[in-house]
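Pasting a structure below so you can have a look.
For subunit A:
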Amino acid sequence: MEEYGRKLPVELKRYDDKSDIGTMANLIEKLILEDKVDFLFPPWGTAWLFAAAPIANKYGYILIGGPGGALKLKQIDLPYFFQVLNFSDTQAPALAEIFEEVGVKTAAVVYRGDLHGIEYGEAMVPFFEERGIEVKMKKSYPPGIKDMSSLLKEADGLNVDAFVAACYPDGGMMLTSQSMELGINFNAFFMTVLPFSPSLFKGTFGERGVEGVMGGGAWNAKTSPGARDLVDKFVNLFGEEPDYWGGLYYWASLQHFRQAIEKAGTLDQKKIRDIMASERFDTALGPYWYDEDRYFVNHPGEIGQWQKGVFEVIDVGEKRTAPPLYPKPPWPKKK
Partner candidate 1 sequence: MNGRITTLNRLQRGIVPLVLLAVFALSPLVLKQYALILLTNTFMYIILAVSWSMFSGPTGYISLAPAAFFGAGVYTSAVLGFALPFPLIVITGGLASFCMAFLVGALTLRLRGIYFVMFTFGLVELLLNFVLWWEVTVTGTTGRVVPPLGNTTVFYFMLAILACLLLTAFRLKHSKYGFALQSIGQGEEAAAHTGIHVTALKMNTFALSAFFMGAAGVVMATRWTYIDPRIAFNPTLSFLPVLMAIFGGLGQLYGPIIGAAIFTYLEEFLITRFPYHYMLIFGITMVIAIRYLPDGLVGLVQKAWKQWSRRKHGAAQG
Partner candidate 2 sequence: MALLKGEKVTRYFGGLAAVFDVSFEVQQGEALGLIGPNGAGKTTLFNLISAALTPRPGAIYFKGRKITGLSPYRICRMGVARTFQTVKVFPDLPVLTNVMLGASFGASPGLSWGDAAEEASEILEFVELSAVRDTPAGELTLANQKRLEVARALATRPDLLLLDEIMEGLNPTEIARSMELIRSIRGRGVTIIMIEHVMKAIMNLCDRIMVLHHGSKLAEGTPGEIAASDEVIRVYLGERAHAGS
């Protein structure tokens, strides 16, 4: 660090918010006011980010919204808040484009009754209809639902080509296992959150089980040399693959953050923020920058699909790492 003329030791302080928003709010303020940390890293989950961002912003602390986030945060002016993930505004049109290409004519949309589900559920329908895909069913389901077989059976009864779910891992796991159990197979099977996670998804259902399932994301080792490096490092360190949605983006956002700090040569949040908001730096996924709303825009992919154990990017255009597999093969026969 130039300001101090030397590299500064870094101490990581982390607290557990026991998944309680009140505790989280207190702990963030504790980190800022009591521990006087230099930099703040965010809590996991969209709702948590929503609560953390205004607090960090109030004290002029940079917060990079890695794990989670939503378009809704655009409505609030938070100059110190940076968003890393891609959202429904780019993923929904990308999915519609892929569907049109492979020849999907009808779709069923189910979505979780929360911030994430509603945002995606609402966003998809117009893009589908624009491309001549008929949405024959659109239903929300409550968090904590125990049985989704009636949703699957209804979609199956309507004979839709594509089944699209804006879900979280719990619902995604249930949808996958119940379609397997019921032998219900769609030509296209897409879930927003879950497929990108190799450990949760591929780990539970196996390489053959997840073959052809699409999910939000996306990147893989083929994306860039830096991406391959990240996968190797991650496998070495944790014995499993990183997640193929945010994994690389967070990594790159931190590299971007680091270079911004180095360039600023100070711990002054304002100066670093200004550099982050305006400059491009080279990262593991290539050039990295934020738009005027402080959203990262140069994502290596929007939609992924499991093909032979690899989460391939299937976006229409040059980001594609493999052509989409359509129709999806039937679920594997179990013992």
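Quick note on selection: all candidates are chains of the complex that A comes from, given by their letters.
The criterion applied here is as follows: a residue touches a chain if its C-beta (ideal position, glycine included) is under 8 Å from a C-beta of that chain, and two chains touch if they have at least 3 such contacts; residues count from 1.
Everything numeric in this text was worked out from a predicted model, so none of it was measured.
Touch, as defined above, links subunit A to just one of 1 or 2 in this complex, and that is 1.
Residues 14-16, 18, 20-23, 25-27, 29-30, 33-34, 47, 50-51, 54-55, 58, 70, 72, 75-76, 113-115, 117-118, 122, 140, 142-143 of subunit A are the ones touching candidate 1 in the complex.
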